[in-house]
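Every protein chain except one is present and positioned as in the full complex.
Letters A and B mark the chains in the order given here, with residues in each chain numbered from 1 onward.
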Amino acid sequence: MTPLQLLFYVVSVIMLAAAVGVVVARSVIYSAVFLLVALLAAAGLFVVLFAPFLAIVQVLLYGGAVIIVLFFAVMLTRRPDDPQKLDNPQWPLAVVAAVLVFGAFASILLGARWVTKAPGPAPDLAALGDSLFTQWAVPFEIASLLLLVALMGAIIIARPGEKEE
Amino acid sequence: MIPLEAVLAVSAALFCIGLYGVLARRNAVLVLMSIELMLNAVNVNLIAFTAYLAPARNIGQIIAIFVITVAAAEAGLALAIILRLYRNRGTVNVDEVDLMKW
Partner (left out) sequence: MVSAATFSSPLGMSWAWFAPMLCLAAFVVLAFFNRYLPGRGAWLAILAIAGGFVLFFPVTADYLRTGQAGQFSTPWFAVNGKDVSLGFVVDPLSIIMLGVVTTVALAVQVYSLGYMKGDPRFGWYFAVQSLFAAAMLGLLLADNYLLLYVSWELVGLCSYLLIGFWYEKRSAAEAAKKAFITTRIGDVGLLLGILVLYKATGTFEMHALFEAIENGAIAPATLTAAAILIFLGAMGKSAQFPLQVWLPDAMEGPTPVSALIHAATMVAAGVYLVARSFPLFAAAPGALTVVAVVGLITVLIGSTMAIVMTDVKRVIAYSTVSKLGFMMLTLGFGGLTAAMFFLMTHAFFKALLFLGAGSVIHGTGGKQDVKDMGGLARKMPLTATVFIIASLALVGIPPLSGFWSKDEAMVALAGNPLIHILAYLSIFLTGVYIGRLCLLVFFGTPRDQHVHEHAHEAPLSMAAPMLGLAFLSIVAGFVALDAFGPALGVAPRFTGIGSFLYDDHPEPYAFHIGIAALSTLSALAGLAVAWAVYGARLVSPEAVTRRLRFLYDLSVNKYHMDTLYQALINRVILVVAGVVAVFDRAVVNDVGINGPGRATVSTGVTMRFHETGKLYNYGLAMTIGALLLIAAVVILV
């Protein structure tokens, strides 16, 4: 087994275990921490798959920004009677549904004939940036617009009204 | 050489774990976390496809960048909504927010 393969299996196991931890943890904070671990493991997976830039972006954005915001949300929406039960009444059905969906995916991907090539070296970062600003310029601009709208939207939704504070 | 199916299976499993979280968790913030897991599974898929099927191009990575962007924006908005919900209803439990009930 090559080091790459070993790395892949280890990272995958960590990621999946952390993901399971997110969805079964008994406390919201624990879930948040598990999410952080899962996201970092995903970054590792990106490295294995010859996408180092993505890995860094993942760590920065998810690990740096999204998780922080999630923690704030958890803090601001805690109720005095925490901890309570964190699962829905329908969680058995959810298990069944998730298993079925996995089964569907598995059957499809195992049944398909993939024309694979050997995974090659990481693409040139300059080439990535180049195509991002030429071929993908329009989606890039739209994405920035999206972020602007999200920013404005978040402010408007979450700001205190005239009656409050 | 890691087989493509293995990678895809991992991402499928991640997706389904996230799906379970969306359907089975009570706290809205937890639901949001599960959605992030699903989005990450999508990203893994994209990276795997571009690595195994078209290594010369990097289309999958670019799309993955956009996915991350959108996910971040969506997370911010969703949390704003959750805060507003908490302020109005005093709770973020999704089974206590059922005004559209029959």
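In the analysis below, a contact is a pair of C-beta atoms (placed from the backbone, for glycine too) under 8 Å apart; a residue touches a chain by one contact, two chains touch by 3 or more.
Everything numeric here is computed off the predicted structure, so don't read it as measured data.
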Contact residue for the chain not shown (choose from A:A97, A:L132 or A:I157): A:A97
Which of B:L23, B:L46, B:I65 or B:A80 contacts the chain that the document leaves out: B:L23
Absent-chain interface as seen on subunit B, which is shown: 19, 22-24, 31, 94-95, 97-102
Interface residues of subunit A (partner: the chain not displayed): 88, 90, 93-94, 97, 100-101, 104, 108
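Throughout what follows, only the chains that are shown with their structure count from here on.
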Separation of mean Cα positions, subunit B and subunit A [Å, integer]: 6
Residues of subunit B defined as touching subunit A within the complex: 1-2, 4-10, 12-21, 23-30, 32-34, 36-37, 40, 43-44, 47-48, 50-58, 61-62, 64-66, 68-77, 79-84, 86-87, 90-92, 94-95
Of all residues in subunit A, those that touch subunit B in their complex: 4-5, 8, 12, 15-16, 19-20, 22-23, 28, 31-32, 35, 38-39, 42, 45-46, 48-51, 53-54, 57-58, 61-62, 65-66, 69-70, 72-74, 76-77, 79, 84-91, 93-95, 97-99, 101-102, 105-106, 109-110, 114-120, 123, 127-128, 131-132, 136, 139, 143, 146-147, 149-151, 153-155, 157-158, 164
